[in-house]
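Omission of a single protein chain aside, the complex is shown with its protein chains in their original locations.
What follows is chain A.
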Amino acid sequence: MGKEECKTMLDALNKVTACYRHLVIALGSTSDSQNLREELKRTRKKAQELAVANRTKLTALLKDKTISKEDRSEYERLWVLFSSSMELLEVDMKRSLELGQNFPLKVPTRHLIQTGMTGSTTTVAARAISVQNIKYEADSNIDTVDLGDLQAEISQVSQMMEEMEMKVQVAPWAVEAKQEAGAELKSSMSVGNSSVGVISICEEEPKEHESGGSRDAGFASICAVVIFFVIVTVAVVLGYLVINMS
């Protein structure tokens, strides 16, 4: 159904927006690097694709005059979600442009701020683009080249948003949210197929079938412990048999 598809795509866009923000926050700090710029670029591309897909879908749905009232209010809610995501994305893109210009990588004296962050953001980007491992294949001057692309993309996005506003007559303040205050504390997400799964408040790994790369360290250690006990048990059994046999 149209609604389910929409929701899936919106969730994906939401995820990408969140990850993009994390990546932009790392810009200019000590965890900045060539890779980060490439990650930003690819996340952006993904975001663009999703945005376009969402937009076409939602505009088509909203332009349809033959839908019922509840359907229409639901689509309007989805529209508000979409436009808010796009606003965040646009701001983040503009900021990444500014930060990219202020903190170029290929200068003799790099002055990245010593913020205390030293790790890489690979995992975040992997989550965003939904791949297991990212292969970095960009050239060395990605930071300057990319900025030109970025500017073009920003203007594209702004244009798209303006078009959206013109074409679709949705009053965002009239939309009522389904979630009440404190909804983020609840353990389940009200989402369909994108199945980010059941999350609990404590730090467990989220079961996602989309992002294979997001194994938590905890999961690995639990696996290791389990395997260890299995091996110990097997060893004990074998030893007992050996002793019995001899």
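Miscellaneous remarks
Convention: a residue touches a chain if its C-beta (ideal position, glycine included) is under 8 Å from a C-beta of that chain, and two chains touch if they have at least 3 such contacts; residues count from 1.
Simple rule for what comes next: contacts and distances are computed from a predicted model.
A chain of the complex is left out here; the name its UniProt entry carries, from "Centromere protein L", "Regulator of G-protein signaling 9", "Pyrroline-5-carboxylate reductase" or "General transcription and DNA repair factor IIH subunit TFB5", is "Regulator of G-protein signaling 9".
Note that of A:19, A:93 or A:157, the residue touching the chain absent from this view is A:19. Summarising the interface, chain A meets the missing chain with residues 11, 14-15, 17-19, 21-22, 24-31, 77, 80-81, 83-85, 87-88, 91, 95, 99, 102-103, 111, 113-119, 121, 123-124, 126-128, 161, 164-166, 168-179, 181-185, 189, 196, 199, 201, 203, 206, 214, 216.
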